[in-house]
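Have a look at this one.
What you see is the complex with one protein chain gone and the rest in place.
For chain A:
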Amino acid sequence: MSGRVLVGVKRVIDYAVKIRVKPDHTGVVTDGVKHSMNPFCEIAVEEAVKLKEKKLIQEVVAVSCGPQQSQETIRTALAMGADRGIHVEVSGKDYDSLGPLQVSKILAALAKKEEAQLVILGKQAIDDDCNQTGQMTAALLDWPQGTFASEVSLEAGKVKVVREIDGGLETIKINTPAVLTADLRLNTPRYATLPNIMKAKKKKIANMKPADLGVDLTSRLEVLRVDEPPQRQAGMKVETVEDLVGKLKEAGKV
């Protein structure tokens, strides 16, 4: 099968950074904080590039929805081997309220526009942990979905996907075009090396707005408040079983 793969990449706060809640409790501090490509998106890009290297598909297009800095994330995907990028510009309040439903609408519109054979996404983003965008995109397109993929193979117009599920592994075969979401064990992403970053500067990134795709960004969700998890209270040591039972009774647990 020859064709185009659309890969979604999200710019998220780096996983090793300590998150701080904004003083007004409307969200977390992002200004100046180290960001990187969502780890599951890296795996998605790697899988797409691998398919291209095996000559099973022809072109990898990396998409990101977000502010100006999302272009850096697209550049990393280009350095890993994507051919061109699309930056869907969403910033300010729109970006604060951007969620899986709107992103899915954008990706669905792009998948149709680009006549993609496959849409490969990370299974979830590490900032919101929603795990919804892949599934919603497939539903909006009425395409089959292979989520939590730990192995992907293309065979004669179909995709065989080994999925990681609670009980173990499930193997399914789905028709293309399809949406796949990458799980941790799908592959080990390659590094974006400096020569490739330099070459990536010459690759094209198209700019567009959600309105250009006919997508309305109004969110149906309203974030009321963001708080830090409660501080872990110190435990206490007891000497005897009687003490333990006594303390449990005091706390109303027994």
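Definition applied: contacts are C-beta pairs under 8 Å (C-beta built on N, C-alpha and C of every residue); 3 or more make two chains touch, one makes a residue touch a chain; residues count from 1.
The rule is simple: contacts and distances are computed from a predicted model.
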Task = Could you check which of "Aminotransferase class I/classII large domain-containing protein", "Electron transfer flavoprotein-ubiquinone oxidoreductase", "CDK-activating kinase assembly factor MAT1" or "DNA repair protein RAD51 homolog 4" matches the UniProt name for the chain that's left out?
result = "Electron transfer flavoprotein-ubiquinone oxidoreductase"
Remark   = Answer key for A:G32, A:G92 or A:G168 versus the chain not shown reads A:G32
Ask   = In the full complex, which residues of chain A touch the absent chain?
value = 14-18, 20, 23, 31-34, 36, 188-191, 193-195, 197-198
